[in-house]
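Here is the structure we will look at, set down as structure tokens.
Here the complex is missing a single protein chain, while all its other protein chains stay put.
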Amino acid sequence: MSNHDSESHLGHVLPLGLLLKVFFGLVALTVLTVWTGSMDLHGFDLSVALIIATCKASLVCLFFMHLKYDRPFNGMIFLFSVLMVGLFLAFLALDTHQYQGQIKAKMADDLHALEAGE
Amino acid sequence: MSTTTTVAHEGGHGHSHDHPKHLAHHFETLDQQFDAGKLGIWTFLLTEVLFFSALFVAYTVYRSNYPEVWQFASQYLNTQLGATNTLVLLLSSFTFAWGVRNAMLGQIGLLKMNLAITLLCAGGFMGIKYMEYSHKFHEGTLWSGNEDTIFRLHAEDVPEHIKEHSHAWDNRDGEFSAAVRDLDPEFRQKLGIFFGVYFCLTGLHGIHVLIGMLLLLWLLLRSMRGDFGPDNFNAIDFGALYWHLVDLIWIFLFPLLYLIS
Partner (left out) sequence: MTSSTNALDRTNYLNATKGFMSWFWTIDHKRLGLMYLWSVVGCFILGGMFAMKIRLTLSGDVDFASQTAEQMNAYNNAFTVHGAVMIFLVIIPSIPAALGNFVVPMMLGTKDVAFPKLNRFSYHLWLIGAILFVTTLFVGNLDTGWTFYPPYSTGYTDVSVITAVLGAFILGFSSIFTGLNFIVTIHKMRPPQMTWFKMPLFLWAIYATAVIQILATPVIGISLLLILVEKTMQIGIFTPELGGDPVFFQHLFWFYSHPAVYIMILPGMGVMSELFATFSRKPIFGYKSIALSSIAIAIFSFIVWGHHMFVSGQSELMSIIFSALTFSVAVPSAIKVFNWIATMYKGSIAFTTPMLYGLSIIWLFGIGGLTGLFLATLGTDVHFHDTYFVVAHFHYVMVGSALFGFLGGIFYWWPKMYGRMVDNKWSKIACIMSFVGFNMTFMPQFIGGAHGMPRRYAAYGPSAGFDGYNEASTLGAMVLMTGLFLALGTLLWSLKKGKKAPANPWGGVTLEWQTPSPPPEHNFEIDPPVVGDPYDMSLFEWKGEEEGFLPVNPRPDDPCVANVQPS
């Protein structure tokens, strides 16, 4: 996809054209996400926004952050961090959903008591 | 591996095979040094992701339990300013990535220019952020424990000076869909939680931008001193990786906070 400028023996030099393409791609996706954000997508708003954000993030990671040309292990580390967040989130969301009903019921009771008292 | 190799670099003209100028004493080769640095910075970025994770988790947990609160609260955020800030950060990411290319190729003039533009963009981001924040403090759209907040359980506790001036409070010019004072108290209080999460997330991100600005300033000064070139660009490369992460986080923050419809 891109030619190796061999001036640097360590890192991978990205062609300026590619950097520009990525940048304009990111700008276009930003415009797209603002546009879809203003529409009513019937419950798919969050998924669409997150898909666009993930595309943008992938562009930044693969090109700006050189992951496409880097050792795969570095990319794996990064993916792993996202997986950890996912795990954390899954357990926590599961738990709070379970007890949320109790909290809401208690708060409603408290409010009733408050209003009755006044 | 003799005991005498210390940081002294005799005849270090770039690619001297005995001991290259920019090779620290405990590494064998420049490749090893570069790889180690790269792994180090990526590991650090992993810790950064996990550092932010708790706030993203807070966001998700509260949003999934109170979707209607989140939807309502999002209208207090200014999408234009958020989108502008996104573009500013993207531009800064681009110029920094270009700067890495400049450093690798030894284009020092361009490198200095790109670092300066990146720094300016970062400053611009913080400026816009400041505008957003000061507007919120003025309107009282703050977290539930703040003394000036309008998101309280008991509407009568909202301070007078906020009641008088805040458009958000009484819907004076129809900017918002409903006046806060007429909301269900519990709902109103939960709006404060949204702003708690909002200020924590954007505040922590802002702190990272500030740290990035210090980093950029340091890199700019060093590049003016002529430190960087094809055989020494690690600091630029690693600094850019950090900066891209700050951008990545904003890429997610923008739709999650500003674009809830």
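By letter and in written order, the chains are A and B; residue numbering begins at 1 in each of them.
In the analysis below, a residue touches a chain if its C-beta (ideal position, glycine included) is under 8 Å from a C-beta of that chain, and two chains touch if they have at least 3 such contacts.
Note that this is a predicted model, so its numbers are computed, not measured.
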Residue of B:Ile193, B:Leu219 or B:Ile260 touching the missing chain in the full complex: B:Ile193
From B:Gly127, B:Gly145 or B:Pro159, residue that would touch the chain that is not displayed: B:Gly145
On chain A, residues whose C-beta touches the chain left out of the figure: 81, 84, 87-88, 91-92, 94-96, 98-99, 103
Those residues of chain B which, in the complete complex, touch the missing chain: 1, 3, 5, 24-26, 32, 35-36, 39-40, 43-44, 46-48, 50-55, 57-58, 61-62, 143-146, 153, 186, 189-190, 192-193, 196-197, 199-200, 204
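Everything below uses one rule, namely that only the chains that are shown with their structure count from here on.
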Rounded Å distance, chain A centre to chain B centre (Cα mean): 14
Of chain A, residues touching chain B in the complex: 5, 7-11, 13-14, 16, 19-20, 22-23, 26-27, 30, 33-34, 37-41, 45-46, 49-50, 52-53, 56-57, 60-61, 63-65, 70-71, 73-74, 77-78, 80-82, 84-85, 88-89, 92-93, 96-97, 100, 107-108, 111
Parts of chain B lying in touch with chain A, wherever the complex brings them together: 30-31, 34-35, 38-39, 42-43, 45-46, 49-50, 53, 56-57, 60-61, 64-65, 79, 83, 86-87, 90-91, 93-94, 96-98, 100-101, 104-106, 185-186, 230, 233, 237, 240-241, 244, 247-248, 251-252, 254-256, 258-261
